[in-house]
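One chain of protein is taken out of this complex; the other chains stay put.
Order of writing sets the labels: A, B and C. Residues in every chain begin at 1.
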Amino acid sequence: MKVSIIGATGYVGAELLRILTAHPQAEIVHITSESHAGEVAAAVYPHLRGCCPLVLEPMAAAADIAADSEVLFVALPHGHAMKLGKAVAHLPLRIIDLGADYRFADPAVYAQWYGLPHEHGDAARVYGLAEWQREAIRTAKIIGNAGCYPTAGILALMPLVRAGLVQRGSIIIDAASGVSGAGRAATAANHFPELYDSFKAYGVAGHRHTPEIEQALSQLSGEEQVVSFTPHLLPMVRGILATCYAALRPGVSADEVDEAFTACYAGEPFIRLLGRNGYPATKAVRGSNFCDIGWHLDPRTGRVVVLSAIDNLVKGAAGQAVQNFNIACGFAEDTALDAIPLYP
Amino acid sequence: MKVSIIGATGYVGAELLRILTAHPQAEIVHITSESHAGEVAAAVYPHLRGCCPLVLEPMAAAADIAADSEVLFVALPHGHAMKLGKAVAHLPLRIIDLGADYRFADPAVYAQWYGLPHEHGDAARVYGLAEWQREAIRTAKIIGNAGCYPTAGILALMPLVRAGLVQRGSIIIDAASGVSGAGRAATAANHFPELYDSFKAYGVAGHRHTPEIEQALSQLSGEEQVVSFTPHLLPMVRGILATCYAALRPGVSADEVDEAFTACYAGEPFIRLLGRNGYPATKAVRGSNFCDIGWHLDPRTGRVVVLSAIDNLVKGAAGQAVQNFNIACGFAEDTALDAIPLYP
Amino acid sequence: MKVSIIGATGYVGAELLRILTAHPQAEIVHITSESHAGEVAAAVYPHLRGCCPLVLEPMAAAADIAADSEVLFVALPHGHAMKLGKAVAHLPLRIIDLGADYRFADPAVYAQWYGLPHEHGDAARVYGLAEWQREAIRTAKIIGNAGCYPTAGILALMPLVRAGLVQRGSIIIDAASGVSGAGRAATAANHFPELYDSFKAYGVAGHRHTPEIEQALSQLSGEEQVVSFTPHLLPMVRGILATCYAALRPGVSADEVDEAFTACYAGEPFIRLLGRNGYPATKAVRGSNFCDIGWHLDPRTGRVVVLSAIDNLVKGAAGQAVQNFNIACGFAEDTALDAIPLYP
Partner (left out) sequence: MKVSIIGATGYVGAELLRILTAHPQAEIVHITSESHAGEVAAAVYPHLRGCCPLVLEPMAAAADIAADSEVLFVALPHGHAMKLGKAVAHLPLRIIDLGADYRFADPAVYAQWYGLPHEHGDAARVYGLAEWQREAIRTAKIIGNAGCYPTAGILALMPLVRAGLVQRGSIIIDAASGVSGAGRAATAANHFPELYDSFKAYGVAGHRHTPEIEQALSQLSGEEQVVSFTPHLLPMVRGILATCYAALRPGVSADEVDEAFTACYAGEPFIRLLGRNGYPATKAVRGSNFCDIGWHLDPRTGRVVVLSAIDNLVKGAAGQAVQNFNIACGFAEDTALDAIPLYP
């Protein structure tokens, strides 16, 4: 399968390179970069030395690259993929977009939260979270790969929401991410001395992953869900932990909660249920496509607290994209994704 | 003022040594240690070399030490201070307990959450959070210094709860702490390779700081408050960030929220209000007695999100104890506590 | 190939599990643990959940396990492997010892530095550093896998020493390691708050890896080499950087130095030469079996400075052991070792 990566020198693009290089059914035929065109990827990323001889092509070549590819992974800031998707809509290729452009069913939601009109709003597209949309992904032409926080939050809450166990309006998702989620651009905010040995929240009540989470939980529950979502920045590079709160509907038992999780995720290759009272840790999933989930009941408050951990660059981005690619192409779903987490 | 520290070789005790050594009105006359009696403190803690010539005395000497002290700082695991407090109740000294023994008005709550009966439940005592109990602290004989998470959580929510702006039952406190909060005992759980580069929750729906927070918020609001409290462990040493959620009562305006904070903390020497939309960071308070607070309104959900940051060993423990000491002794409240945070 | 791991719950043993689980020609038939016998490995190590169903057997079963294995990986503290090796010497299996017991040609050197007599000093054995001893490893019955610091130090200096370019007596190796090198036992010295955000040396002029380095450099140069070796502890988990100093013999040119490296490592699958003025970083090799090497000439002092970086748990321990296993068994040398480093 001839695949190309549009935007290969961001952290997500580099992670795609790492994973796809080891994929026995994928041949990476083109990679592009805005800032490093003409260089070999290994000149930009020291870990790739000796592992990846590909030369970065300019962004301007994206349309030609699409014509020479069967699957296009797009790892660009939002706003670019929809232009490219529209431009190559006539081609018989699949697009897996790791940005936000194809995540929303309603273009108006995208326009509202991302501040620009959607230019390809009529495109058929599927939300790329395999544990929810696997069947649709099999035949999708455009896959809007789920965002990193939404992956952690939706996977934590999907079993309960789908089973109708939680009260509408009660959901709060408090999450923390490693700094790689903010991308490769060096800014004063991400300067090492500013973040090391510190912890803070950001984007309270306005982070763009909020509507993505709400879209999923609303569809899953069949009623409109409004969610409080608070991201935090951890003094580390990889990993997201989501701590999710919801009020249980009156009378819901602990067993019903347990069963919702086990039923929802039976047979899932990348969901590891730690069970009631389980404590996922970001370290235990690092470098892998796993999402570890544990849950806790609090009879005093009537709430359930669900914890989920992912590697934001793998299950939260590049790994999930390859999972979607595997599903769409009919490969074993864990092809190139069976790495055991790197621990300690 | 002759002061002694019972339990000077835990992290809290060492921090007391650091702060009190620089206190112009305090003379440290005795320090004790369970495991290092007979050694100089600087043999246990390398940072104290050349700064503190005191020799650690055995715990067994505590009663005698009390007789030779005007103020006793007790930094022991819970269960010990109440025995000592009872034994020296006849002496004219003040006790500032940095453990949990004297934090609860109701001994039954202590017994329930800490798993042992209170042996000094009839003692007159004051909860040692100066911003709430300053007047009572002035004349207290026993001060139960506020816990680290409760300090961050209560200071974040006190203005809103006291002003009656939030709905009962809606409060969730999601907090994260550096590892020093778990103390100096080396365990498999706190082994460097297990915690470095990782993040996880612990104590969900059962952490012992929960009833301490509920006691304060209930008294402040005049109605019983039940709170969800979830602590997390950060891959760093010092610092707590509390992210606190509450549903505003219908009709509460943003200005009312702002005014609640500014009115509540006018003139407070250690509260720094970052204002609406402010983002405290643990790094900005490191090594200081400050509590930085910012708040965010979310009209979509009707919730307010309050963020607070402290250094858990200073404002969350030793610094707060010295603040209480200063109040009780009539010294300027910031004596020995005016250090600017260490940044970056 | 039936392989077993004696000592599977230390960090090195767990890393062997991680790598060997993915090895297509290895079947892990037994794993043992001193402290966790009877448990599944995934109960001890959360990253192994869903990846490794093996049950830990008691150490006492080691001899029986040897009889049921074709290759035995031994990851125990020094002193144990030689007893086991002697006990199973009659069996037709290969032993790859990741400890120090079989690293020294001269049992007296072992006795002197490790403080106990060698009980299997007459055993035929090969030093397990493939880039130096590949041919001997092919047919070895007992392989003494090279230590972590020695791997970094010897690989950095082998080209120059073998080519006779450096002055005898001038070698200094200054190296730093992540904390995983100190093992999984929680001690006060490795307690998170003590090591985080700090850096220090240890074992100056007495670390047990010194004679191992000297043995190699002496054999490679044909003259006795005495070396200054100083290890340091980094506030991180994985990775060793060795900074190696040597005085060049008079008249040695920069080209001769360059050629020594390129000639020595031509065709090596795991050595990545960054060239003259190259700067290896531990992050660029994390999770991989690579050793990155760069070198710098200093005409002012007449010294060459060689820098090498490895992941101490992979190329410095478990990865190198699997590399030796592959060589000894005739498999492709990079089988199960072709992972691209995890970056950033």
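Operating definition for what follows: contacts are C-beta pairs under 8 Å (C-beta built on N, C-alpha and C of every residue); 3 or more make two chains touch, one makes a residue touch a chain.
Note that the coordinates shown come from a computational prediction; the quantities given were computed from them, not determined experimentally.
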Determine which of the presented chains are touched by the chain that is not presented, and list them.
A, B, C
Just to verify: which one of B:E214, B:D292 or B:E333 makes contact with the chain not shown?
B:D292
May I ask which residue of A:V3, A:M82, A:A152 or A:V237 touches the chain that does not appear here?
A:V237
Out of C:M82, C:L307 or C:A321, the sole contact with the unshown chain comes from C:L307
Hidden partner interface residues of chain A, rising order:
11, 178-180, 184-188, 190-193, 195-197, 235-237
Applying the definition given at the start, please give the residues of chain C touching the unseen chain.
169, 172, 174, 176, 193-194, 196-202, 204-205, 226-228, 230, 232, 234-239, 241, 243, 245, 277, 279-284, 286, 296-298, 300-301, 303, 305, 307, 309, 344
Can you list, in ascending order, the chain B residues touching the missing chain?
11, 14, 18, 21-22, 45-52, 180, 197, 237-238, 272, 274, 281, 283-288, 290, 292, 338-344
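By our rule, only the chains that are shown with their structure count from here on.
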When the mean CA coordinate of each chain is compared with the mean CA coordinate of the whole protein, which chain is closest?
A
Computed distance of Cα centres, chain B from chain A, in Å:
38
In whole angstrom, the CA-centroid distance of chain B from chain C equals 46
Which integer distance in Å separates the CA centroid of chain A from that of chain C?
37
Residues of chain A whose C-beta touches two or more other chains:
197, 237-238, 281, 283-284, 286, 344
